[in-house]
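Below, a portion of the complex is reproduced, with chain positions unchanged.
Order of writing sets the labels: A and B. Residues in every chain begin at 1.
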Amino acid sequence: QSCCGIDNLIDQKIQAAVKSAVSAVSSKVQMTCTSVKSGGANARCPSGYIATSCACGMACGSWDIRGDSICHCQCGGIDWTSARCCKVGLRG
Amino acid sequence: QSCCGIDNLIDQKIQAAVKSAVSAVSSKVQMTCTSVKSGGANARCPSGYIATSCACGMACGSWDIRGDSICHCQCGGIDWTSARCCKVGLRG
């Protein structure tokens, strides 16, 4: 080794550990989604999930999201509503 | 303690700090979403957000996303458009 005092060796240890951790985080961060379908005009995402979109029965494309996690289809007499629900976290 | 030279002690310090940081990142990474509703056939997400879906007035389910952040409803004479807008980051 061309280097070095203990200072350099410690820096190398630290950098290697941090680099390895960043790489692990990079490979583990992911989005996870699930769909929830309910009868009627509302569908609620599971706890911890946020609604990214809604689908409605009767070909209806008019909807809104309430409180970040509840899909509400606006067409009259709607028969079903589904929520697309996602969250982000580290896997494993 | 059954161990150790200074080398072991330093490794332990590093591993503990890195583990704690990964745990902190894991608990802070999150998706945040908001909805933007506009009159007419277009709705634009706030800066930094990406559109994950669109909803349209008149029960219309035909839309496209332009430039990652603008919702465009395709049905003629559309009265309102809303964009579901999300981003990912570390909380706090």
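To be clear about the criterion, contacts are C-beta pairs under 8 Å (C-beta built on N, C-alpha and C of every residue); 3 or more make two chains touch, one makes a residue touch a chain.
Being a predicted model, the structure only gives us computed values, none of them experimental.
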item: Size of the entire homomeric complex in copies, 2 being in place; value: 3
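The rule is short, and it goes like this: only the chains that are shown with their structure count from here on.
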item: Euclidean distance of C-alpha centroids - subunit A vs subunit B, Å; value: 8
item: Subunit A-facing residues of subunit B, complex; value: 10-11, 14-15, 18, 21-22, 25-26, 29-33, 35, 37, 52-53, 55-63, 82, 84, 86, 88
item: Subunit B-facing residues of subunit A, complex; value: 10, 13-14, 17-18, 20-21, 24-25, 29, 31, 50-54, 58-65, 68, 74-75, 84, 86-90
